[in-house]
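Apart from one protein chain that is not included, each protein chain of the complex appears where it belongs.
Presenting chain A:
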Amino acid sequence: MRAFDYVRATDTREAVRLLADDPEASCLAGGTTQLDLMKDGVLQPPRLIDITRLPLHGIERRDESLHVGALVTMEELAADTTVAERLPMVRESLLLGASVQLRNMATIGGNLLQRTRCRYFRDPTVPECNKRAPGSGCAAVQGAARMHAVLGASERCIALHASDLAVALVALDALVHIQGPTGSRTVPLTEFYLTADVSPERETVLEHAELITGVEIPLPPPAARSGYLKVRDRTSYEFALASAAVQLVLDDGTILEARVALGGVGTKPWRAHAAEHLLTGAPATTATFTEAAEATMQDAWTVPGTAFKVPLARRTLVRELQTVSGVTA
């Protein structure tokens, strides 16, 4: 049997130290990704550091931002009153993800660090996977690809980042608080992820012994309207084929501020800066929305199985811009 050590850390410093001591150790929080991957033989950490007892469970509002402990569960965050009142897009993205059983286990920190669902990555009998074995190639590119990425993708890797929550959070410019061996740092979520066309084997800027301690979500201005649209084949318990997180501030038919991110299409949660640029200051019309959507998908890299995602993502974004703005003309 493949044995591994199990250690339970009681405070954050200890957890970081335990991680620093063992370059191959992994953290265990909700376990909804980690344990799956261990059972499938994709990850074989010699040591699991249980961080579930760390004091990172709280949700706290400080002025106009919400501080969410890394160990808050998806279901807890969705039920938070500030989230319900001020962050409907976050709530929707949470409740459209996974299943209630998984949401009761999965943590916010773990959600941001979830691994791709690519079945070529998740089956260690497949030899070609640049994520698992750098330099070995990508079997998905020539394979049965559908649930794969078209943005930040290349022949090196088309693994999708499947989080819904992270899409809403990149749109909101959430900050990730990180504790490392030499201190703490804060990284904007938009700069937290790396794309697979650059580094399939490395998905975030997080260093080995660093731990996400929490996420800080700036609350939108009261005038903002937002929403999250998730498009998928079945109506529940499936990852997005395309999704859009949209937040708009409108004034008399003009878009004063736009925040846009896409899911289901990127090797990372995809903030659509080009779309925001086109939308900001423009009249809220379907023509504007369409132009923004086209700009977003301009750099898509597709394989035959994923080509449909380009028009689908465009239409998904247009639809959500229409829904949030109330403008369908």
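Please note the rule applied: contacts are C-beta pairs under 8 Å (C-beta built on N, C-alpha and C of every residue); 3 or more make two chains touch, one makes a residue touch a chain; residues count from 1.
The definition used in the following text is that contacts and distances are computed from a predicted model.
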Report task. Consult the UniProt record of the chain that does not appear here and report its protein name from "Acylaldehyde oxidase", "Carbohydrate ABC transporter permease", "GvpL/GvpF family gas vesicle protein" or "Ubiquinone biosynthesis protein UbiU". Result -> "Acylaldehyde oxidase"
Query raised in the report: If the hidden chain were put back, which of A:Ala25, A:Val90 or A:Leu312 would touch it?
Result: A:Leu312
Report summary line: Across A:Arg8, A:Arg47, A:Arg61 or A:Arg117, the one contacting the chain not displayed is A:Arg117
Requested in this report: Could you tell which one of A:Gly143, A:Gly180 or A:Pro218 touches the chain left off the display?
Outcome: A:Gly143
**Report entry** Those residues of chain A which, in the complete complex, touch the missing chain
**Finding:** 1-2, 41, 117, 119-120, 123, 125-126, 139, 142-144, 146-147, 231, 233-238, 241, 308, 311-312, 315-316, 318-319
